[in-house]
Each structure stands twice: as C-alpha cells, then as structure tokens.
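Only one protein chain is missing; all other protein chains are in place.
Going in written order, the chains are labelled A and B, and every chain counts its residues from 1.
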Amino acid sequence: MSRIVRTAADLLYPTILIFGLYIIAHGHLTPGGGFQGGAVIATGGALVIVAYSYKEVTGWLTKNVLMGQEVIGLVGFIGVGLLAFAFGQVFFFNYLNASGSLFGIPVPYGINAGELNTGGFVPLMNFAVGIEVWGGLTLVLIYMLSGLEKEVC
Amino acid sequence: MTFADFIVTNAPALLVAIPLFAAFLCPVMGKISSTVRNCWVMGMMLITAAIAFILAYRVFATGPVLYVFGAAAANLAIPLDSGGIPIRIIFTVDAMSAFMEIICAIVGLTVLLYSLSSESRNSSLEGYYTLFFLMITGVLGMVSTGDLFNFFVFLEILSLASAGMIAYRIDGGIAVEAALKYFILSTLGAIFILFAIGIFYGEYNALNIAMIAQRMQYTMLDKIALVLIIAALAMKCGAVPLHFWTPDAYSMAPASVTAFLVVASQASLYGLFRVLFTMYNVTMNCVTVGWIIIILGVLSMVVGVTMAIPQKDIKRLMAYHAVSQTGYMLLGVGVGLAVLGNAALTSAFGSMAMEGGIFHIFNHAMYKGLLFLTAGVIVYRIGTRDLNKMGGLGHTMKYTMIFFIIGALAIAGIPPLNGFASKQMIYESVYLFNPLLAIIAMVVSILTLASFVKVFHSVFMGPQLPEYAGVKEAPLPMLIGMGILAAICILFGLFPQPVVDMLVAPAVHALADQSGYIASVLGGA
Partner (left out) sequence: MLWNLPLITVVVLTLIGLVTVLLKKNIIKILLGINILESAVNLFLVSLGYREGGVAPIFTLAPSELMVLPTPQALVLTSIVIGVATSALVLSFAMVLKKKYGTVDINEIRRLHG
C-alpha cells in the first residue's frame, strides 16, 4: 500500500489499541468488557494487515505467538475461577469482592461517578477474555488469509 | 475439609471445569511432544470419568445434588436477600442426569483409548483433542445443568465442536460438505431454541428450569414454545423428518468421533425429555403431545430401517440404523408421556415403557459405539468403506469379527444381549397401549437383523480376497476399547434386572416427578 495509507495505519493503530484496552478495563463500570474490547483491537490488527502486506505482517507476527496469546487468555480465565477452590469456596465465587486487596473496594450502590477499583475478579476475567479474543480473532484472520492463493493488498 | 470431601462437594463444577482446562492446554502439550500430549489427554479423561462416577454414585445414594456457581455455599440456591428467586446458574444433577453422565464417561473413555491408536498416523492432532474435550464439556454440561440458557450455551459448544470434528479429515471436500449440512441445520435449531427461551423469559421472568416449572400455566405462548423446542431438539437427535444430516455426518466423521456423536444426539434427546417431563408435565395435554412423540418414533423406526437396507457404505448403513433405534427410544418414552396423567395406566405399563425407552438409550450408546468402532477398524486396515469391495476378512480379523457379532446381535434384540432386555420392555408395554405399534416395532427389529446379516456376510464371510491377504488384526488399544463396550453389552444382557432396579428406575422416577425436582431446587417451598 502507498505511503499515506501506511502512515495513517501507523498513527491509528496505537489509538485503536488504547481504545480497546479502555473498553476492556472499564467493563465493570461502562458498557463493554472482554469480548467487545478484544474485537476492537482485532479490527486494528486487520487495519495493519491491510496497510502492510500480509507477508510482511506474518514475518514478525507468527501463528505460534497468537496461539500462545489465546492459550494464556483461556488458562487465565479458568485459573481465576479455579483459584476460588484455594480459598475454600465454590467455583467462580468472587473472592476479591470487598476484600481490600486488588479490585477490592465494596461497590457503592446507587448512582455514582464510577469507582475503578471495585468489582472483585470481574476486571481480571475481562482482561483474560480480552487477550484471548484479540489473539483468537487475529488468528482466524491470518489463517483465512493464508488459505488464499493471492494475498490481500 | 479433606480431599475426598472436596471432590465430592465440588463434583458438578469439576465435571465441566476439568475437560475445559484440558482442552485449553492441549495445543501447548502438543507442541512439546506427542507422548506428553497422549499422557495429558488420557490422564484428564480418566480424571473426568472418575469424577462422573463419583458424582453418579452420590446422586443414586443420597438424592439430587445442587451446585450453585458463585454462591456462599454449594447448595444455597436461593440467596437470602432475593425474595425467594434463584438468581445464579444452578447445576441440578438428579438421577436422570447422572444416568446420562455415566454413558458419556464410559463412551468418552473408550473413544479416547481407541483414537490414541487410530489417529496416530495423522498429523496436527492438537486440534483433534482440543475439539474432543470441548465435545465432552458440551455433553456433560448439557446433561447436568438446571438452567435453560446454560443448556443453550452448552448445546452450541457441542454443535460447534462436532462440526469441526466431522470436517476434520477433509477427504477431498466431502467431509466438509457433510459438516456444512449438519452445522446449518444445527444453527437453525439453536435459533429456534433461543426463541423459545425468550418466550419463557418474557412470560415468567425466570430462566431456571425449576422456577419455570413452578410458574407454568399452559398459555398459547407456551404452546408455541413447546412446538419450537420439540422441532429443534428432534432435529438435533436425528428423528424423522429432519434426519437427513445423520447419514452424511456419521459416515464422514472419523470412526471414533462417530461413536461419540451418538452420545451427543442422545444428550439432545435428554434435553427434550427434560423439557417435556420436568417443565410441562401434566399442565399440557399429555395425550396429544405423547401421540406426536409416538408418531415421530414410529416414522424414525420405519424410515431408518428401510433406507438402511439398500446401502453400500458400511458407516452410512449404521447411521440409518442409529436413526431407527432413536425411534425406539421416542416410542417408549412417548407411550409413557401419553399416559402420564392417568395414575392407574402409568403404574400398569407407563413406567415400564419409560424404563424401556431410557434403558434403550444406554444400550444404544454401547452397541452402536461398538459397531462404529468395528467399522472404523475395518476402514483403518483396508482403506475403503464400500461393502462391495470387502470380503473374507473373518480369516485374519477374528476379534473384530466377534465384536461385530456381539454388536449386531445386540442391535437386533437377540437374547442374551442388552438390546433384548430394553426392547422386551418396550414391546410389552407398548402392546398394552396399542397393539399395532408393538407389531411395527417387532417387524423393524426383524428387518434390522436381516440388514446386519447382509453386512456380516459381505464383510467377514467368504473366501479370502487376494488384495487383503496382508491385513492384520486391529492394534491393541482399539481392541481394549471395543472390549470394554462389548463386555458391558454382554453383562447388561445377562443381568438386566439389577441394572433396571439400580440405574434406570430411579432415573425414570426422577424424570416423571416434577414436584420432587422443584422441591429439591427451591427447598420444599
């Protein structure tokens, strides 16, 4: 692609990344969460693949890296749930809720301005799902592109 | 608490969490080496089967087990400040769920043992085992859950993983065509189920099965939802008139996967029975709906066996027989449903009909799995599925021939194998209901025997063909897997009465007893 498109993709991709991570991180306060944020970041990945040619992008972003990212996200999700067994509770019990540690402030009821440090392990699960969806959707994109004879350019 | 207490209390959650964990880590294990992956896969499946058996033992001994995800204690279904409404996802494992879990554990373990050697020639096996564990998660979740939307989510997990596995060996495109047909029909069915769930939520403001059962009044909207759910779940289990994905999907999938697809179809059958018996029960017009299920069953039996006779592909023939045997289950349980409102007739022959139908689910998973695994051995050694090209294999493949004979006699209902026990119960009780249906069932059984005699003759009998002179017996893991299923076939055929008393009768009683189910979830209120 021409220089203008590549420069625009360079400038836009960090913005899209930050926006997607914002959606993931504030999933327990505003609409959004894991899947939505991950899908936004994967769309940014599609922008980079269109701007630079497919061969260049797969030169430095291999399928193994994305598969590893997917596995980390999935294992993180199930690990957070299984960690509840270590505290003697049932599966998926919210052991961080109102506990004073990470994300541990009790949720203020009623209309408020939104406190980020609340929610228990829900933000952790949002991050796990966001990383997994980012890796998974980008992997689907790359596999589909590698199945064609010609490349997307 | 001790480790044993921990396992016993948390068993319903572990039943879903451990296969998921195993599925997520399979790609990593595959990248390390193939021996590590085989050990990981076998170990995780053994742990899952052990937990399923422990949970089933506990349920049959002490009654339904509740598991509430994310609550303060495992059986706290109604939170103290919610005003009597269960607000979390609840796994309600009663005797019928435990029955289906035992089937899934036995068949899953056997299929895994079989596929360790049947897939060893192929590459890229990480995806195969990942999808296999996702299928196991789907089936175990579907039969354990007490929440309608959770049932839909596990149903979709199961159908996505099954579609991936059917298309696994691309086979020049034919397997992908079969998977496409299966998947589009499956997605349409799932959309209809979601419509019905929306109707239930809009009417009763509840998604928990016990809650909807308590609040059920049979309005016009409930009739629409019932029709949608019967149509979608009958399509998923391969009943006529929506059975035409069954021969394509069962014949194109790898043989081990086909044996597990049978269990997947029966999990959808479980879903149908759960909705009919536990959610609706006597509030609906039992006679009409029972007759609809009976007619679906009779059509499946007759169409399945008549389409099976002229087939030339061995797995396609067995797939049509699977459709036919599903008809037996629908017939038995349909008769039980039709007399559900009438206590005298239920104790006379209704509960025996339901016991026959549900016992047939177990027997069918066993002998149909055995038959598909023997067909897989034949294809593995020879490389073709066409009956016209086979012949004289009985000279070299003796164990496979014995297992095939056991499976064929079981499916035809010959004593002393397990098919006879369940079919006898169905014949006796259906004859008291309506003699014509029992006669149709017996004729279908005779045609099944005729079809399998044809297959046996053309595959195993006859002089040894020169191109198959070097064919050896099946590898040892495959023989062990088939041996487990064959042993259960013979055992359940010789001693059916203890099995019916200990396993089937509690399952039928738990299925038909709506107030007991509601009381166990909502606490007797």
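Worth a mention:
The rule is simple: a contact is a pair of C-beta atoms (placed from the backbone, for glycine too) under 8 Å apart; a residue touches a chain by one contact, two chains touch by 3 or more.
This one's a predicted model, so the numbers in the text were calculated from it and none came from an experiment.
For the chain that does not appear, the touching partners among the shown chains are A, B.
In the complete complex, the residue from B:179, B:239, B:401 or B:522 that touches the missing chain is B:179. Checked against the full complex, the one of B:10, B:48, B:130 or B:311 touching the unshown chain is B:311.
Counting the whole complex, the residues of chain B in touch with the unshown chain are 149, 153, 156, 160, 163-164, 167, 170, 172-174, 176-180, 183-184, 187-188, 190-191, 194-195, 197-198, 201-202, 207, 247-248, 251-252, 311, 316.
The chain not shown here touches chain A at positions 29-31, 33, 35, 39, 109-114, 140, 143-144, 147-148.
Everything below uses one rule, namely that only the chains that are shown with their structure count from here on.
Averaging C-alpha coordinates per chain places the centre of chain A 36 Å away from that of chain B. Considering their complex, residues 64, 67-68, 71, 74-75, 78, 81-82, 85, 88-94 of chain A touch chain B. For chain B in complex with chain A, the residues that touch the partner chain are 1, 6, 10, 13-14, 17, 20-21, 24-25, 27-28, 31, 67-74.
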